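Just one protein chain is left out here, and the rest sit where they should.
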Amino acid sequence: MAERIGFIGMGIMGVPMALNLVRAGFDVIVTNRSPDKCAPLAEAGAEVAESPEDLARKASVIITMLTGPHAVDHMLFGEDGAAANLNAQSLVINMSSVPPSYSSDLARRIGNYRAGFLDAPVSGSKKPAEDGTLVILAGGEAEHLERARPYFDAMGKATIHCGPAGAGSHMKMSINLLLGSMLAGLAEMLAFGEKGGLSRDAMLDVVLAGPLSNELFAMKREMLEQGEYPPQFPAKHMAKDLKYALDTAHELGAWAPATHLAAQLYRMLVAGGRGDEDFAAVFDVLHGPV
Amino acid sequence: MAERIGFIGMGIMGVPMALNLVRAGFDVIVTNRSPDKCAPLAEAGAEVAESPEDLARKASVIITMLTGPHAVDHMLFGEDGAAANLNAQSLVINMSSVPPSYSSDLARRIGNYRAGFLDAPVSGSKKPAEDGTLVILAGGEAEHLERARPYFDAMGKATIHCGPAGAGSHMKMSINLLLGSMLAGLAEMLAFGEKGGLSRDAMLDVVLAGPLSNELFAMKREMLEQGEYPPQFPAKHMAKDLKYALDTAHELGAWAPATHLAAQLYRMLVAGGRGDEDFAAVFDVLHGPV
Amino acid sequence: MAERIGFIGMGIMGVPMALNLVRAGFDVIVTNRSPDKCAPLAEAGAEVAESPEDLARKASVIITMLTGPHAVDHMLFGEDGAAANLNAQSLVINMSSVPPSYSSDLARRIGNYRAGFLDAPVSGSKKPAEDGTLVILAGGEAEHLERARPYFDAMGKATIHCGPAGAGSHMKMSINLLLGSMLAGLAEMLAFGEKGGLSRDAMLDVVLAGPLSNELFAMKREMLEQGEYPPQFPAKHMAKDLKYALDTAHELGAWAPATHLAAQLYRMLVAGGRGDEDFAAVFDVLHGPV
Partner (left out) sequence: MAERIGFIGMGIMGVPMALNLVRAGFDVIVTNRSPDKCAPLAEAGAEVAESPEDLARKASVIITMLTGPHAVDHMLFGEDGAAANLNAQSLVINMSSVPPSYSSDLARRIGNYRAGFLDAPVSGSKKPAEDGTLVILAGGEAEHLERARPYFDAMGKATIHCGPAGAGSHMKMSINLLLGSMLAGLAEMLAFGEKGGLSRDAMLDVVLAGPLSNELFAMKREMLEQGEYPPQFPAKHMAKDLKYALDTAHELGAWAPATHLAAQLYRMLVAGGRGDEDFAAVFDVLHGPV
């Protein structure tokens, strides 16, 4: 389909994702709150819109990749927002991470303009965004997903249809819950083993040589061995995501004991003034005593 | 080295491990409480000893792969036990899973005969034992480890020197703690996601496509999707291992909150009469409410 | 002081509290969403106002005792709301249970009318309200508290100044957190003891004969022995209060492990369809296994 793609949000994730769309040959137009962040896309041949409103006039598919609900609201429904130019031919795809309840609301509000909507947060961070190997967690109607699939294929290695609008965000939250729990588990194992005389190095060798081995643990190995935690995914973001998960658990009547435990551990880190360090610093909480 | 290897314990793990030694060209003699279990080894060319005592007379390296402390004690120190023929040239390698405190005791008792000792439990179950891809977690002196290395290489894909005698068992316990915690985390994620309308199938697709993917989760996928849990690693064994880990945490003054949580979850499964099912049945505990 | 007291909210708590003011000789005017609930007060000699707006015209001290933030907002700021007649001589006292953050907001909004404000939730339920033995948890400025003290003395046996506006609500939440935790602790003790062969009756005898004895446990004894839980304080309310406490713990950076645990236990009860039973039914959750 020769339609035009409007991409709103030129952050750490947005730039490489939009570049992958350009490289795949799609006709792309971009915008950003600070226009200078659009330079790499302009250089690669994309048009730069004056505003989200301008962008929505020129594009039929509109992708948002922003920092959260507040930014999405501003770019879609704020002054010069994209909503002004939405119509029955438009498809809005929110790829920003937001709570599931916000996603469901957003679907309804977009529906008021008779436009289509997908929520499509991603699993993966900067590197997979650059390599086009994100996993895309899509929620919405199948026909919208089929329309978006060529664009998703340019940005990711797999697209998984999770259910109706909101399901993508619930999937993202579920994955993050496992992420927080698994790293806390590894940290506890290392702290427990070290108290018994084992070296972190030997333990990580064993874990990474066996059936529990995974990329997350491999990526965090150096931090855990050095005891220094430059932020890839800051502890305060993990604490916030787990807080949202607890809110959702309360709404759904889910028990969620591991999520409760993980939420407390990362919160202790944040309360100790270390929220800007990588969430692997949870090791220090578990290595306590007090 | 042209020394002879005595292998005590022809169980699910012992048979394939001893077969791999024979296939690698080593001179192997075996024994077992029920002698008929030695048939596959006899067929493969190994000698069958009349008793552990007989075996220890004929072999200088003695490997035990048994169900626990009680069986190890019986085969080494009981009637017709191997200990009667231990001497300064002997090397005893216990590959059975036992608590770290038992391992340390065993090292002392073997030392009374001036024999060498390694504790060397394995990471991996039946399939890796057959394929010779176990990971061997060795505790003891480096010289003993060098002597044993060719035999370990025949049985496993990697040998990791964890520290002094007892360190292998502490490593095994640490790994199992992570094992129990990771599977409980996955189960909770699936239960949480399902309450929010996601399918287990879609969630497992996402997890197995991303950086959290690991062999354990892949192996348990079918059970978790079917809701049937034929035992590979029974819940009652996990509950027992985690109980030992809590005992050790108490001795060491380790906090261990994730281990406490996991211990409770698997214990609930056992208390509900489901201890003989695979430990993946923990999903049903987390999917509760009550 | 010969000022007039307006009391808004003739519920289970409001009626006996207002009656105690009348009996103490104060000049009381009341109102309620359903006017028929004002009958007992009219009979006792109180005037009945047509609306909160009418009430606020005739009274200088205005007490609200309602079901939560929504009802308070409606009666103060809604159509015919009391706010229309607030002025610098007014003192508004909210005795309803609300989250601390709502209380702080309310203080600011009342301040816009230059009126004084106290938040003053109570510890104690129907019986202490009738007996005038409530404990009043007051937040706000000391001068306002002195003005209100005679009225509080008519309704309660003790008034505790907790700090600025909002502190009363934070105190109430803190107390409820202990309430939920203590009853869960008793339930766990009874479940644990029973598994070991003790009778609930004997255990309750021992607890109530020693230094852990308290009125809460005495009040719940019959329910716990009978295994029937007619609601005095429904589990769903406890679950909601603990959810608010977790939200607050997240904001404050408090660890709060016992609150997390209690929140899960009462939520399991609610998720199991038993939210309308008394919160003592948490015994059944702890008596599991699954």
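Letters A, B and C mark the chains in the order given here, with residues in each chain numbered from 1 onward.
In this text, a residue touches a chain if its C-beta (ideal position, glycine included) is under 8 Å from a C-beta of that chain, and two chains touch if they have at least 3 such contacts.
For clarity, every value in this text was computed on a predicted model and none was experimentally measured.
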item: Residue among B:L204, B:L246 or B:L286 that touches the chain left out of view; value: B:L246
item: Of C:A184, C:M223, C:M238 or C:V270, the residue in touch with the unshown chain; value: C:A184
item: Residue ranges of chain C at the interface with the undisplayed chain; value: 100, 123-124, 135, 137, 157-158, 160-164, 167, 170-171, 174-175, 177-179, 181-182, 184-186, 188-189, 191-193, 195-199, 202-203, 205-207, 209-216, 219, 245, 248-249, 252-259, 261, 265, 286, 288-289
item: Touching residues on chain A - with respect to the absent chain; value: 267-269, 271-272, 284-285, 288-290
item: Touch list for chain B against the chain that is not drawn; value: 239, 243, 246-247, 249-250, 253-257, 260-261, 263-264, 267-268, 270-271
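Quick note on the criterion: only the chains that are shown with their structure count from here on.
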item: Rounded Å distance between chain A and chain C, as computed from the means of their C-alpha atoms; value: 41
item: Centroid spacing, where centroids are CA-atom means, of chain B and chain C in whole angstrom; value: 56
item: Two or more partner chains touched - positions in chain A; value: 249, 253-257, 261
